[in-house]
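The complex appears here minus one protein chain, its other protein chains still in place.
And now, chain A:
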């Protein structure tokens, strides 16, 4: 159905001499579905390939933060995840360094490439977290850092002349390391996750899981899950952001069965059954990091890198960042179009 033209045809005869008022630009109507009528190959599915090529050219950013008390194997795990020396531990920092008096934030960036895909990976370490005697509010520097990255992005976005690609330093994923006590979560764990799950994607991880037997592991995981639920902590993948039924079923399984992942990290290789595997050697056997019967490292790796990496970025951008932005703008009374309304209100009140 046409909109403008048909009606104005009738008026045309009358209004030939009178200039017609300029019509408002036409708004596209509800779309018509055309599927069965396709008579031949058009080629619109090539857009997938076009898009893939473009993204490979521009490359990707990924920023991952690790939080947990010192000695839980955070740096080793990150190195294992990315199969390279990307953490603070390996970038010239002395292992025997003293534990800092306050929480420090250290971000280290590397470029890694695989299969033609370039990725700028930034690992943000938080030495000093949970290591003091009094750990009150030790999450504050971390929350501050995360918000500062949102602020940086916002400032760039709000510029008149903007960069083609705004550098993304926002934290896409925060791995929270839980100590494998076997009992329950510590008050510090709960406090941290309560505060930070609102601003960043938190993935809780049970560290050094080789200290627990299979039964202990499964019981501990159940308890942790229960405690997180009782405390209203929404870890990634958050229930409310499931986009469709497919997502929900997939994510439900991860949330209710697999998470939190009980992991073991290692950057040493050993020979097992003729293969070279990453593992930890103990007198009673070699713990194979990538063996699913030994630990859930492979699950974590697949989850974070192979299936949900893009989603982590999108949730950060579309939800956490937008929340921060909305709050920020509300505090300041809003940007231009909003002010036009308030100006008019002022005038009418006078």
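Keep this in mind: contacts are C-beta pairs under 8 Å (C-beta built on N, C-alpha and C of every residue); 3 or more make two chains touch, one makes a residue touch a chain; residues count from 1.
Heads up, the rule we're going with is that contacts and distances are computed from a predicted model.
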{"item": "Name of the absent chain as recorded in UniProt (options \"PLD3B protein\", \"DNA-directed RNA polymerases II, IV and V subunit 11\", \"Protein PAT1 homolog 1\" or \"SEPT6 protein\")", "value": "\"SEPT6 protein\""}
{"item": "Touching residue (missing chain; options A:159, A:213, A:273 or A:293)", "value": "A:159"}
{"item": "Interface with the unshown chain - residue positions in chain A", "value": "2-5, 8-9, 11-12, 15-16, 19-20, 22-23, 25-35, 37-48, 50-57, 60, 62, 81-86, 91, 104-117, 119-120, 124, 145, 155, 158-162, 164, 243-244, 278, 301-302, 305-311, 314, 317-318, 322, 325-326, 329-330, 332-339, 343, 346, 350"}
